[in-house]
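First the structure, which I've put down as structure tokens, then a few questions once you've had a look.
Missing here is one protein chain; the remaining ones are kept as they sit in the complex.
For chain A:
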Amino acid sequence: MTEVRRVISIVVENESSVLSRISGLFSGRGYNIETLTVAPIPGSKRSRVTIETRGDERTIVQITKQLNKLIPVYEVIEHSEMVEKEMVLVKFPLTESLADIEVLCEAYNGTIVNVGLDMCIGMVADEPSRVKHFIEAVGRYNPIEIVRGGVVAIER
């Protein structure tokens, strides 16, 4: 079966062991985690975990079902109708052209967020596929460090 990429959004009870239950489920059953983000849902005692994964159709269905079995899991949202964004921070040496970097960041809905004595930091938040392209594109400006934030998603 062919592998598909899927973003799964999980609403959980906000308790200390819940993240290990989820990550342990993935590692124990051999599922992939490409990215994982987690943060409390404002105004509630719940958190949202967003996992970007890959697998064949049967695996994706199993992931959803197995997640639903975890006691602190309220809801598992898994379908293609999600608006997805990912953030990335890139540190460049100032020997590169600041103008080029700025234009590049703006092309990907981003900007330069910090300039120091010998480096600058660009930030981009965009769809995951575009973030991937952005990271490819910055390669020619000798980035010192790239930090990706993982995917966050919300239902349309």
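Quick notes
The working rule: a residue touches a chain if its C-beta (ideal position, glycine included) is under 8 Å from a C-beta of that chain, and two chains touch if they have at least 3 such contacts; residues count from 1.
Keep in mind that, in the parts below, contacts and distances are computed from a predicted model.
UniProt lists the omitted chain of the complex under the protein name "Acetolactate synthase" (options: "Two-component system chemotaxis response regulator CheY", "Acetolactate synthase", "Peptidase C39-like domain-containing protein" or "Branched-chain amino acid ABC transporter permease"). Of the listed residues A:Glu13, A:Glu34 or A:Glu127, the one in contact with the hidden chain in the full complex is A:Glu13.
Touch with the chain that is not drawn comes from one residue among A:Thr37, A:Gln62 or A:Asn109, which is A:Gln62. From the options A:Val73, A:Leu104, A:Val138 or A:Val151, the residue with contact to the unseen chain in the full assembly is A:Val73. Remark: the residues of chain A touching the chain excluded from display are 12-13, 17, 20-21, 24, 28, 58, 61-62, 65-66, 68-69, 71-74.
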